[in-house]
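Apart from one protein chain that is not included, each protein chain of the complex appears where it belongs.
Chain lettering (A and B) follows the sequence in which the chains are written, and residue indices restart at 1 in each chain.
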Amino acid sequence: MSGQTVGANCVRPNTIQNERKLIFSAKDIHKHYGATHALKGAGIDIREGEIIGLVGENGAGKSTLLKIIIGAEEPSSGSLTMHGKLYSPRNPMDANRAGVGMVFQEQSLIVSLTVGQNLFFGHEREFSKFRVINWKKLYKEAASALADVGAGGINPRKKVSDLNFATRQMIEIAKVINVTKGASGEKCLILLDEPTSVLSEHETRNLFEQMKKIAAKGHAVVFVSHRLDEVLEITDRVYVYKDGEGVGDLLTPEATESKLYEMMVGRTASGEYYQVNRQREAQEEIMLEVKDLGLSGVFKHVSFQLRRGEILGVCGVVGSGKEELCEVICGDEKPTSGEMYIKGKKVVFSSPAHGLREKVIMIPKERLAQGIIRTLSIEDNIAISSLKILSRNKFVTVKSVRKQALEWISRLRIKTRGPRELLMRLSGGNQQKVVFSRALASKCDILVLNHPTRGVDVGAKEEIYTLIRGMVTEGKAVILLGDTLDECIGMSSRVIVMKDGLVTGEFAAPPDGKPGQVDVVSLMM
Amino acid sequence: MAREARASMSITEEFAAKIRKDNQKDKIIRFAPIIVLAVMSLVFSAINGRNFASVSNFTTILNQLAIPLLVALGLTFVIMIGSIDLSINGTVGMSAAFLGVLVMNSRNGMDLGLAGVLLAVLASVAVGMLIGLIHVHLKIPSFMVSFAFMFICRGLGLLSYQGRPPRILDPVLTEIPRMSFLGMPAITWVALSVLLLCIFIQEYTAFGRYIYAVGTDETILHSVGVSVKRVKVMVFTLAGFCFGIAGVLGGIRLGQGDVTVVGTGLMFPAQAAVVVGGTALSGGKGGVINTVVGVFIMTVLFNGLVIMRVNPYIRTGVEGLIILAAVTLTVARGAKVISK
Partner (left out) sequence: MSKLKMLSKINIRDNIIRYFSFSTLIILLIFFSSQHVNFLGTANLRTLLSDSAPLLIMAAGMTSVLLLGSIDLSMGSVCSVANVITVMIINQFAPRGASPGLAAIIALVASIAFGAASGLLLGTVHVKFKVPSFIASLGFMSMWQSAALLITPAPVSIARVMRDSVEWYRVVFGVAGLPLILAMGWVAVVFAFQKKLALGRAIYAIGGNERAARIAGLSVDRTKITVFAVNGVCAALGGFFLAAKLRSSAPTVGDPFTLLIVASVALGGTSLIGGRGGVLGTVLGVFTVAVIENGMNFIGVDPYWQSIVFGLFILAAVAISIDRSARGLVVK
């Protein structure tokens, strides 16, 4: 694995580009979230009429940077300028006034209102006399605003719920351009966060046409996407991010997919970090087999076997379907096609409770929302997946619950004042250990670990790796969605890669022959 | 065949197909209420003939419509923001009682006339605002706040006349139930003007847009700098206004400010009318016009049942069934949906 400095800063934009007027620039932006250092001195320059691509792995810092530019987050340090003036938006409205607008991944249109009503939502006063809205005037302006972005064909009086996604996306863009332009009168900067993820091939084409038209009018567009082919097709220049740092920018004609892959893969930790020496060969017994599994509109044709003592890594970007795959396997979602076999027996899970009965359990990604129960103590949090084991004639005694909790507290070295302490009073790492204790106490032998090290500090991460290694040594089978690509490859004995809901590749990952990150990434994007 | 076609679809196409199906369902739900109303009218006409389908019965329906319409209008906006108001019977009864004791009456020496009418409505407006403020600022779910206020208002109403309801003696007010214009009673005219006001608010003011937005996604309002709290409080205040008018009209029609008569049996039909009209409990969908259709459905239904001499006690049961059915058909489902 090379990776770390390949291609960094090696290509500078040529001078022709520099003759265009600079709209926006950010210098040396840092952002801390508690212990995590999400941005480490990021910078970006954007000129009039440019379409800029922003690429990087999940967690590379793209979304944090966008949030800072739109004013949804404040940078910890660093400076931003817009049209040459210092720019420090405190909220998205400030940003709009300064000429920056963003189309978020989740659509912000109110579907029961019309196109025109959505376009000028929050700006009705400008069309009102004595607080009565003059609809004729509003719809006239709406038509011209739509024509401005080359979407004059959309009827502003139509209800949004009657329109398709591509059209809605155009309305979002028209809305953003309109509020931003309306305020400053200058050229504006439009941020598009994964705009094509819900669009069909044809709709994407359409969107690109409109983006070109917008850029031709002198506005600048930032296009964030996991789909590198699209980035290479539509942008003028690409910024690559990795681990919270910009690793460089290059003109699109000079970029290729493989060049970008090399730039964006993260740094590789040593094999020691992931305790690769403890990695054992998988046993013969097949614990779980899925055949042609699918969830309508999310993923399909997923097939694999999971053996006893194996860690199967699943790699893919957000939206590749890997998380929904976890949910289907643990019983939280019902698959719409395909079959699942546990130790050769066909199963159709109706709920995670059913999954638990067949000894499958998931450690969820969002610890606060899906993992812990704030109102319960540590002992009760551990006990909820093992109530059946603990109960005698359906009755559970406090004694057995406490005994079990004490055992896990000492085995996993959970730092706490006692089993009766409320779980929410522990640190993130210790909370995660409690969630692990719950899964282990359930005596399940297939564990689905969805980002098990998310939001825990370095020390706790190491302990969790030890724990996972211990689990497979004991003969459990693990499906792992790593928090980073490196973690996923480093921990797993086999890796499957997903992209847009399909499995695009499979790698064996023995201790002495881990697949390269570039190879995996090239199948992810 | 169909299965093969699905197998060959790409994932994006599957997704698009799913959205299209949802949209189709939405469209059906949009037109269902009016179809239900039409079918119901036809069935009752077929069964009851001239007893049902006649000008005089239509006037009766318009008469019966007035107060349920007012109550349902107020509730519509509350449901559109995704909240609920269970205080209806209390607030309506309270403003009827206050009207009774403030105008010329049989219980005390008060004789405020029109000012009394205004004060009675204002009391209900104040309660609505208070419900909104407590809900928004103390973050207590609206059903709980309004549930408590139903009893508080009922108590206030009973307290105002100490047990024996006042008879209204004001000469102008006692005339109103008998007044009519263009063949329609004055009380119905008042209800219709409040309806127009509500349509105006919904369609021609920024506030109307914000109501839809709160019900759809509160963050949309944050991003344009509109206060969600203010919109919510205003919605509950507006509901209080509608309930107040309903209470005053109810008192005038009865000739008595009786909490237990005027403020009884209003909540179920109002909830049923709103949900059956197609305003989703989750908020953001539907509106005043839907509610008008819903109120017609409920009124025509009970008018038809009365003509058919069905046991009147069955009425609340039917209302309950309608609420359950309408909500069950429109509510979001799926294994992961959490409903409390």
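Everything that follows uses one rule, which is that contacts are C-beta pairs under 8 Å (C-beta built on N, C-alpha and C of every residue); 3 or more make two chains touch, one makes a residue touch a chain.
For clarity, every value in this text was computed on a predicted model and none was experimentally measured.
Colleague: Taking the full complex into account, find the residue in A:G122, A:G248 or A:G355 that is in contact with the omitted chain.
Modeller: Per the contact definition at the top, the residue touching the missing chain is A:G355.
Colleague: Which of A:S144, A:S258 or A:S391 touches the chain that is not shown?
Modeller: Within the whole complex, the residue contacting the unshown chain is A:S391.
Colleague: Looking at the whole complex, which of A:I372, A:M471, A:L485 or A:V503 touches the chain that is not displayed?
Modeller: A:I372
Colleague: Touching the missing chain, which residues of subunit A?
Modeller: 330, 332, 351-353, 355-356, 361-362, 364, 369-376, 380, 383-385, 387-388, 390-391, 394-397, 425, 438, 442
Colleague: Hey, which subunit B residues sit against the chain that's not shown?
Modeller: Residues of subunit B in touch with the missing chain: 81-84, 86, 134-135, 138-145, 147-152, 154-156, 158-159, 162-163, 218, 268, 271, 281, 283, 311, 313-321, 323-324, 327-328, 331-334, 336-340.
As a convention for this text, only the chains that are shown with their structure count from here on.
Colleague: Which bits of subunit B are touching subunit A when the two form their complex?
Modeller: Within the complex, subunit B contacts subunit A at residues 7, 11-19, 23, 26, 204-206, 209, 212-213, 216-217, 219-221, 223-226, 284-286, 335-336.
Colleague: Can you tell me which positions in subunit A touch subunit B when the two form their complex?
Modeller: So the residues of subunit A touching subunit B come out as 91-93, 108, 110-113, 117, 121-125, 128, 131-133, 135, 161-162, 164-165, 198-201, 296-300, 321, 332-334, 337, 351, 500-502.
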